[in-house]
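As you look at this complex, bear in mind that one protein chain is not there, while each of the others sits in place.
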Amino acid sequence: MEKNSAQFVPYIYLFSDGLVIDSQPVKVISSCSLDFYKFPFDTQNCSFSFNSYIHRRRTLQIYLSSTVADILKYSQEVMATMGEWELVGLTVKTFVPPPGNEDVWDEMRFFVFVKRRATLYVVNLLIPSYFLITVDLFSFLLPPQNVDRTLMKMTLILGFTVFLLIMSDLLPASGNTVPLINVFLCLCLALMVASLLESILITNLLRGSAHYSAVPRWVRVFVLRILGRLVRLRPKPRDQEDTVIQNPATQEDSKVSQQKGPLDEEKARKELRRLGNDFQAICLQVKHRLGEKQESEWIQVGFIIDRLLLGMYIIFLSVSFSTIITIWMQS
Amino acid sequence: MEKNSAQFVPYIYLFSDGLVIDSQPVKVISSCSLDFYKFPFDTQNCSFSFNSYIHRRRTLQIYLSSTVADILKYSQEVMATMGEWELVGLTVKTFVPPPGNEDVWDEMRFFVFVKRRATLYVVNLLIPSYFLITVDLFSFLLPPQNVDRTLMKMTLILGFTVFLLIMSDLLPASGNTVPLINVFLCLCLALMVASLLESILITNLLRGSAHYSAVPRWVRVFVLRILGRLVRLRPKPRDQEDTVIQNPATQEDSKVSQQKGPLDEEKARKELRRLGNDFQAICLQVKHRLGEKQESEWIQVGFIIDRLLLGMYIIFLSVSFSTIITIWMQS
Amino acid sequence: MEKNSAQFVPYIYLFSDGLVIDSQPVKVISSCSLDFYKFPFDTQNCSFSFNSYIHRRRTLQIYLSSTVADILKYSQEVMATMGEWELVGLTVKTFVPPPGNEDVWDEMRFFVFVKRRATLYVVNLLIPSYFLITVDLFSFLLPPQNVDRTLMKMTLILGFTVFLLIMSDLLPASGNTVPLINVFLCLCLALMVASLLESILITNLLRGSAHYSAVPRWVRVFVLRILGRLVRLRPKPRDQEDTVIQNPATQEDSKVSQQKGPLDEEKARKELRRLGNDFQAICLQVKHRLGEKQESEWIQVGFIIDRLLLGMYIIFLSVSFSTIITIWMQS
Amino acid sequence: MEKNSAQFVPYIYLFSDGLVIDSQPVKVISSCSLDFYKFPFDTQNCSFSFNSYIHRRRTLQIYLSSTVADILKYSQEVMATMGEWELVGLTVKTFVPPPGNEDVWDEMRFFVFVKRRATLYVVNLLIPSYFLITVDLFSFLLPPQNVDRTLMKMTLILGFTVFLLIMSDLLPASGNTVPLINVFLCLCLALMVASLLESILITNLLRGSAHYSAVPRWVRVFVLRILGRLVRLRPKPRDQEDTVIQNPATQEDSKVSQQKGPLDEEKARKELRRLGNDFQAICLQVKHRLGEKQESEWIQVGFIIDRLLLGMYIIFLSVSFSTIITIWMQS
Partner (left out) sequence: MEKNSAQFVPYIYLFSDGLVIDSQPVKVISSCSLDFYKFPFDTQNCSFSFNSYIHRRRTLQIYLSSTVADILKYSQEVMATMGEWELVGLTVKTFVPPPGNEDVWDEMRFFVFVKRRATLYVVNLLIPSYFLITVDLFSFLLPPQNVDRTLMKMTLILGFTVFLLIMSDLLPASGNTVPLINVFLCLCLALMVASLLESILITNLLRGSAHYSAVPRWVRVFVLRILGRLVRLRPKPRDQEDTVIQNPATQEDSKVSQQKGPLDEEKARKELRRLGNDFQAICLQVKHRLGEKQESEWIQVGFIIDRLLLGMYIIFLSVSFSTIITIWMQS
């Protein structure tokens, strides 16, 4: 507690009936243990104790001059510069000594309840964070085979760290309990990082799986059958469509070669067929090169994991957010 | 209110007619409840009350030595370091007691009206924010089928959070009313996020719709017919143009096959026709692979929603901005 | 003005001739109205007035013990911690009362001229800003049809806002005149945003113009003819080159079909010609799909506007920068 | 040590047995040499020495009124505003003079052990840093031949510098020992930069190696044989697969040309074969142009170095992190 820094008042009222009124304004800066757990929806309880330094109860007794409700009401009216704090309650506890025992100090303890005005924090911190996590959630809609999700998610995480920076400036590291909002932001970051890692994994499966060995049996059984049924996603492989286009040609080709057997036409036909093969090779090459390799089972694995993680993401997000919001709302 | 921190003056003028002039400079740091609602176009009203601590009206009366207008004029002249504040008004209210009742304290209350100089905030905060929101609006011009809008919009949002960071440093969280500028910036962010989400959705429709099932009937009726007419956008499907190129070949092909009927030429022709089919397959493959799939109805849905949201974006922007600016202008 | 915070000196020199020397060190913190208009090349003028609080001229007169030049010289020598300020001048103005009128206060007013040392601001703020605006200017060199300018310009703007952040921390919002450096930075940002919007527009014209209707007549006349002549840019349409390659084939084809009339060779030739048509269709498709559509008139419009805006950019940049630098240099 | 800033208490208890109790509250701000080496898991040891300024031991002796354990317990109870510090210990060392020698000052020295509450730093600093380094580790999964790793890693490094910025604000540059957390963050940054440089190198090998001269002999022996065996990675070259497609045609072609020798069919066949060669040339061109050049040995070198560096990255990361965490855990 600091020294009294208010102006000293050198006047005392002396009434004829012996009543003495000495109104000394007191301006104190006291310290109060803050609990940031529910920040920014926290209510702090600070106590001020008034007692005599030397006079015991037998010589000095302390009374309130008006009721607590009046003090609270008057305080709320005149208090202009509480900043982000709102005075919500005031209680007084007087130490009642056991009867007959006058050898104690009289003490009056004020409990001041102040509530933080959270609107600005909600507008400046929580809503933008919520926006960013929403963007991250929606980024699952980006088709992974065409668009590079990773860079966008990386930028998102970069933007989120700016909020962590604001946050870190706002809150002093003061309690042994971590504020819920830090858990909230850290959780958001964890989710974003997890979804980024998942995007990297999917990219790896979709674009790099050409080099992979075949899908192991247990993966095929577990992921493709069991999880795939869970997700109810079995993307129609695009190669079927392609083979539909190619097959007629080759089948017709084989049928043609069986139906007819002219001799000297055969050589020209052979050449032409070779030519046709070359064309199909081009088809394959072009198809191959242009980044849409065979939609192998690895890619199906990738899609299923993508959807599965999206589901887990949504579930985890809902559960954790509702928990945090419930805790905030209870205050 | 702080203690008087001005230098004490030990001199008093004693005039022969009994007039006593004791000019004590008073330097006080007072607190004033600020209302940030219209920040940075706000005008604050701070009051200073001067009254005696003990002497009632019957023994001490307080008067102004000059008119209020003169005080205001003189204050505006000598005031050098108001910083961003401009003194715009000064009024005095004297407590007039009911006649005959002298048992009250005489009180003089000054109301000081200061106006914030907003130019620097406009230049440093509002104009750049307006620039960024304009960029976001113009980014709808980027053709979604060719350019990746999402990354650019993500970078835009990242840049915007830097302004939120500046903002958050500027304004203390002090009132129970959220400043309009925070609503403004938060609204801008919300619009940017919404337009980013819309871009993700469009990207999903344009590039990932190949895997989709057919457009549901209600979507077709609602979006394509009703909304499409609203937007008056029915992008000419590019595949028509493509089929124009292919059709002659195939039609000529069929006509040729009907016109002529030579026997042993037919086999060579058959082969050649198969070859031609292969070419068309290549065409299709190349066309297919190079990212411009059939402009299915999903893509039309995407375009229509894109335009629709652009319209809503513009309308929402105009309405909200004009509202905010109107409120600011009224002050 | 703050209280004198220097140590009190309890000694007075009493000389035998009646001279009394009482050297009291005075340490004052005074406020000075700063004018940030030419920041960081500003020179501030602060005044200190010394007068007696009660004694009029008839009883107390104030003199300087040495010349102003000596005081200035001595001040410059002993002054160690002016920080970024450099003492450049000191003038004294003594109030000269009308003769015979001794009933005024004697007053001595010092005018202290301090000049900001701008080197660090130039190195840390102006040069990096100049670098970034140069990068933005050079980014017009990026061929718009191949490289995505928008993302790079967006990142540039993001980097520029970091400098705005530094700037905003440096300068308090204190005057009613906006500092030139803010105008400078805001102008840079405006130019960057304008060039970004122009890039979006060009991208739209270059890549999205396939969906557009024909160029309106007035655009064709105004932009292509008049402005195009201004810019002296008429990029050789690349399709001419392409048609050079294709035309011989088709022309030869038509000539061939007119020159010769063999009957049974004709059918094979017909087939082959159909095959050739297919090839040309492939050519067209490939050309079409690979992002280089017909360089329609819209694209020419885009190029002309690009060059035109580059010109305006350079002109605007030169004019505004030279203006600002001229103003700075005059101080 | 600052002046005592506590309120002066003008009361003294005088007991009838001659005992005098003078309880003066003392509020001191003392300086304490902090050791940031293990930040944020550091425990600081501050000492307060109480001794008389003039009275020697023979005239003044200092005693504690209660046991140290009680003082510690009471201190922990009433201490409300230690901020991020937790009082964990208190020891007292009394200076015991040699017997008979009373000509010394009695001194009592308190050692206060305070421990930093690290949770908030872990949540706000260490966990996000760990997230980012994890993302960097996983980014090795991105297939280097398809995805541009460099930009994503650059963004990652950009995001990491934001944490360096937070860190730099938190910790004053105060010791001659660098805090471990700075080493930790600097190490993370070094690893990220190293992995970025490696990505650039790999990109150079994968995409730019077409211009290179042949792989030198020592590289071939050292990297491809020895290191390649270490990594156990020999990516099946994709060109083998391609040649499988092409070879049958050419081999069949050569076989066909050996088997048969008809004369006037040969010319047509020759033409067709030339046509076929053209097709293969197209294949080669398309293959060539579409960015997947021959998977030359340089590319294999790239892949091997990529895996090798990933291994070194993991090893280095594990070793250094476990070392740092071990040091932190020991405190």
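The first chain written gets the first letter, and so on, giving A, B, C and D; residue counts start at 1 in each chain.
Simple rule for what comes next: a residue touches a chain if its C-beta (ideal position, glycine included) is under 8 Å from a C-beta of that chain, and two chains touch if they have at least 3 such contacts.
Note that the structure is a prediction, hence the values are computed from the model and not measured.
Every shown chain that the unseen chain touches in the whole complex is listed here: C, D. For the options D:64, D:79, D:104 or D:165, the residue in contact with the chain missing from this view is D:165.
Among the residues C:72, C:152 or C:189, only C:152 touches the chain that is left out of the figure. Touching the chain that is not shown, out of C:163, C:184, C:298 or C:313: C:163 (per the contact rule at the top). Checked against the full complex, the one of C:135, C:191, C:224 or C:324 touching the unshown chain is C:135. The chain not displayed touches subunit C at residues 5-7, 9, 11, 13, 80-81, 83-84, 86, 117, 119-121, 123-124, 127-128, 131-132, 134-135, 138-139, 141-143, 145-148, 151-152, 155-156, 158-159, 162-163, 165-166, 169, 235-236, 238, 242, 245-246, 249, 252-253, 256, 260, 262, 265, 268-269, 272-273, 275-276, 279-280, 282-283, 286-287, 290-292. Although one chain is not shown, part of subunit D still touches it, namely residues 2-4, 31-33, 53-54, 148, 150-151, 154-155, 157-158, 161-162, 164-165, 167-169, 171-179, 182-183, 186, 189-190, 193, 196-197, 200-201, 203-204, 207-208, 210-211, 264, 267-268, 270-272, 274-275, 277-279, 281-282, 284-286, 289-291.
Everything below uses one rule, namely that only the chains that are shown with their structure count from here on.
Using the contact threshold fixed earlier, the set of chains in contact with both subunit A and subunit D is empty. Between the two copies, subunit A and subunit C, the C-alpha superposition involves a rotation of 145 degrees in steps of 5.
Subunit C and subunit D, compared by their mean Cα positions, are separated by 38 Å. Averaged C-alpha coordinates give centres for subunit A and subunit B that are 23 Å from one another. If each chain is drawn as a node and touching chains are joined, the picture is a simple open line.
By the definition of touch given earlier, these chain pairs are in contact: A-B, A-D, B-C.
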